[in-house]
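Only a single protein chain was left out; the remaining protein chains are all shown in position.
What follows is subunit A.
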Amino acid sequence: MDRKFAIKDPLAESRLFLSRIVAAFILILFLIAGLVLRLVYLQVVGHEHYATLSKDNRIKISPLPPTRGVIYDRKGRMLAENVPTYSLELIPEQIENIDDTLARLQKLLDISEEKIDLFQKQRKRNKSFTSTPLLQNLSDEDVAKFAVVRPYFPGVDVYARLVRHYPYGDLASHVVGYVGRINEQEMRTLPLAKYRGTNHIGKTGIEKTYEEHLLGTAGYEEIETNAQARAVNTVATVEPVAGSNIYLTLDIDLQKIAYDALSEYNGAAVAIEIKTGGVLVFASRPGFDPNPFVSGISGKEYKALQDSPDQPLYNRALRGQYPPGSTVKPFLALAGLEYGVTEFNHRLFCPGYYKLPNVDHKYRDWKKWGHGMVDMNDAITQSCDVYFYDLALALGIDKMHAFMDKFSFGRKTGIDLVGEVDGLMPSKEWKKHYRSQAWFPGETLITGIGQGYTQATPLQLAHATATLANYGKVITPHLVHSIISADYADMIGGKADALIPLKTQNVENIIKGMTNVVHGSRGTAGRLAKAITYQIAGKTGTAQVFTIKQEEKYNEDAIDFKMRDHALFIAFAPVHDPQIAVAIIAEHGGHGGSVAAPIAGEIIDAYLNQKKDAQP
């Protein structure tokens, strides 16, 4: 049965084995001969070369860090540049007594204990032959002072280094982000070969998102050094390759207008170029000065930023999650039309409150005495809550969720900036999963006016507005216009990523309502219509920060500023050829129409005027 034993032939096997041993032996002889040849090459042919390197001259490998790519705005203005500065650096292995050297340097120059600590920490991470910075941004005077005593400080030297600088400071701090020293955690995960000689890495914003492109490729030098370990000759050089330059879609002029317009309010403004998805404005106020982070921000300064009640480090445009309030109404109205649960002409009487059948609770309208008889157009224009309570009930929460999801409510828009958050568009499933509770009909009502669980970021609102103005064509918003390096240019954006199937008539009706918000006689943002020659479609919103009890009167003056409602406004313009979509949030601004809408107006006006000027 088992043939494997049947054909076993010991004699043949041993002959085969012998031939294999001979073959292996010949292979081994060849390989050993190869090793010997290589040794001859190194020890006989190259002997003189290597002997000189080894004898009194030592060879050092010194990394050449690449120049980091520059970040420009859409018109070529530098948002992040590299500025040459003098830096005092130590090469630990060339210093006999580091503590003594540091003490003597401290006597000579103004070096804080904190800088010494930072240096010591970084020294431990670096190889002992790596030049490690102690002091950056040296003044000419300090450089001169050190130059005199330099011979007494072997292993210490002043180098001209390129340091990152952000000329616009707090204006675009959240978008551009900043670079900082590589920390221990990053040290462990980074491809170290790429970061040789580089002490900085993008920590936030575009600097972090596009780190790979901005970084470039490190080069190195083989240097001969003399007995005092000073470089005497460069043996070989591999030049570093600079990082790619990045052009943003951001317009720093518009950014400044938005930032200034927010003035005393904390908040955010986002503007998107509708046809391309390019982000024109991405302002979050208050900002912070990113420059101290580059050379290492002091603990005190950092704590002050972190503990500030205004949270300047917080990117509100990207990560701020606010109840969107009435700004969701145009989208929900469109949902009602698309699902066929209502019609644009559908009329309803608004008595100032809404009641669910068999429930006593009164869901109030913001207008205590009611809007009277309203159709959908009036409901959008005047922001009638009761109309939308009724619509929400007709739609049901799951349809609302499904429709809003298409406009990126409750999920990331996919912008090319790290740290985006989801926001929240609730559904029955969500509540069951995260709250382990059933969904109540009352919650459907308040979701209908953008309250309750609903949360959206300013970016999501601007993106949804742009999508609406595009008649359902979804273009993922992006901040980077192009990445340009020595060998390629990469243009980004402009293509539609998805299409929400919408009936043109329905969208036109909604836009009509939104246009009346600004241009109608009873629109909530009516003051915006003055002094413009084009039409804006918009929607105001007011996000409740705290809940007023039943029958209690909301008195704006009497309540604390921090308790006042957030003012929101979304808009796009011009209505007949949409170019720009905007979302504004002014924290504790009170009314969307009076506070947020003018900010949007300024941005839109500046943008459209720019375009007009650009065309001959």
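Note that in this section a contact is a pair of C-beta atoms (placed from the backbone, for glycine too) under 8 Å apart; a residue touches a chain by one contact, two chains touch by 3 or more; residues count from 1.
By our rule, contacts and distances are computed from a predicted model.
This complex has a chain not shown, and the name its UniProt record holds, of "ATP-binding cassette domain-containing protein", "Putative TIM-barrel fold metal-dependent hydrolase", "Cytochrome aa3 subunit 2" or "Peptidoglycan glycosyltransferase MrdB", is "Peptidoglycan glycosyltransferase MrdB".
In the complete assembly, the contact with the undisplayed chain comes from A:Ile28, out of A:Ile28, A:Ala103 or A:Met491. Touch with the chain that is not drawn comes from one residue among A:Lys115, A:Arg161, A:Arg196 or A:His519, which is A:Arg196.
Listed here are the subunit A residues that touch the chain not shown: 3-10, 13-14, 16-18, 20-21, 24-25, 28-29, 31-32, 34-36, 38-40, 42-44, 46-47, 49-51, 53-55, 58-59, 61, 63, 127, 130, 191-194, 196-197, 220, 222, 238.
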